[in-house]
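The complex appears here minus one protein chain, its other protein chains still in place.
For clarity, chains are labelled A, B and C in written order, and residue numbers in each chain start from 1.
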Amino acid sequence: MTSEIHIQYFAILRDERGCSEETLSTEAKNAAELYEELQKEHGFRLSQQDLKVAINDEFTSWQTPLQTKDKVVFIPPVTGG
Amino acid sequence: MTSEIHIQYFAILRDERGCSEETLSTEAKNAAELYEELQKEHGFRLSQQDLKVAINDEFTSWQTPLQTKDKVVFIPPVTGG
Amino acid sequence: MFSISSEKIMARNLQDSLNNPKAGALVTFEGWVRNLNEGKEVQFLEYEVYPALANKEGQRILEEAQEKFDILGLVCVHRSGGLKVGEMAVWVGVTSVHRGPAFEACQYIIDEVKARVPIWKKEHYVSGDSGWVECHHCAQHVH
Partner (left out) sequence: MFSISSEKIMARNLQDSLNNPKAGALVTFEGWVRNLNEGKEVQFLEYEVYPALANKEGQRILEEAQEKFDILGLVCVHRSGGLKVGEMAVWVGVTSVHRGPAFEACQYIIDEVKARVPIWKKEHYVSGDSGWVECHHCAQHVH
């Protein structure tokens, strides 16, 4: 099953992706599969265990099933302060 | 032996003594004896172990021998901050 | 109580908002942009923020502090955008009746903000290089 997902990129991921957001159709069932797919395509250097993931502006598990119109953000190690 | 000692009073001791400084002649050999003498005379409620003592603007021991012209201050528990 | 600011942080105004006749103690933390990081001379830096989640997570941290410690008021503001050396990146202020809880809460807030709030720092060096700071915990150079 294909879902339409909105992705926002920040910091190093934005630089590596070359854009700050995109909408795409994916067969990934969850965020883990989605990151794997995108990492292959764009060569992101951070591995999944370095990241956290948010869906619809809340931290969530990598295994949460994706639903059409979800907004996904992969969160590199934070360095504020 | 009599020595001439200058005493400054602060806070509760100043209130109880009714003045902030005095110069007196005493046979007290050290600050402990001097406080005992003054406590008897003025009825200071604080006991020696509640106090610290300074001679010539430095904390010192109650047993330090007094010398003529010494400036003695008895220091009630401090409550700054 | 938690906010992201794209403008210079006005600490004195934030502090005035914490005035309270019951308070005996105010503890504040300010994070400043340093001129050196890991031996490299820093010229300026940029903070990138994921605003929707940063605000939620920042607010959660303040609520946790309020539950954990006996405090009266608390504020935290973090900058976004470009900052020069010496500028303020983050301000935390906490009031309490007695001083212990204000110290503990202030430290808790800045520790958690640095560990959890989705904000990323890119340093621009005098040499012309620049780079995303990798990870506070890994590199052990938290300020």
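Convention: contacts are C-beta pairs under 8 Å (C-beta built on N, C-alpha and C of every residue); 3 or more make two chains touch, one makes a residue touch a chain.
Small disclaimer: the values here were computed from a predicted structure and weren't measured.
Asks: When the whole complex is taken into account, which chains on show are touched by the absent chain?
Replies: Counted over the whole complex, the chain not pictured touches B, C.
Asks: Taking the full complex into account, find the residue in C:4, C:26, C:65 or C:83 that is in contact with the omitted chain.
Replies: Only one listed residue reaches the unshown chain, and that is C:26.
Asks: Which one touches the absent chain: B:7, B:34 or B:73?
Replies: Residue touching the chain left out of view: B:73.
Asks: Just name the one of C:40, C:60 or C:99 that touches the chain not displayed here.
Replies: C:99
Asks: Extract the touching residues of chain C with respect to the undisplayed chain.
Replies: Residues 12, 19, 21-36, 85-86, 97-99, 102-103, 106-107, 110, 141-143 of chain C touch the chain absent from view.
Asks: In the full complex, which residues of chain B touch the absent chain?
Replies: Spelled out for chain B, the touching residues are 8, 10-12, 14-15, 54, 57-59, 73, 75-81.
Note that in this section only the chains that are shown with their structure count from here on.
Asks: Please indicate which chain is farthest from chain C, where distance is taken between mean Cα coordinates of the chains.
Replies: B
Asks: Can you tell me which residues of chain B touch two or more of the remaining chains?
Replies: none
Asks: Scan chain C for residues touching two or more other chains and write them down.
Replies: In chain C, nothing touches at least two other chains.
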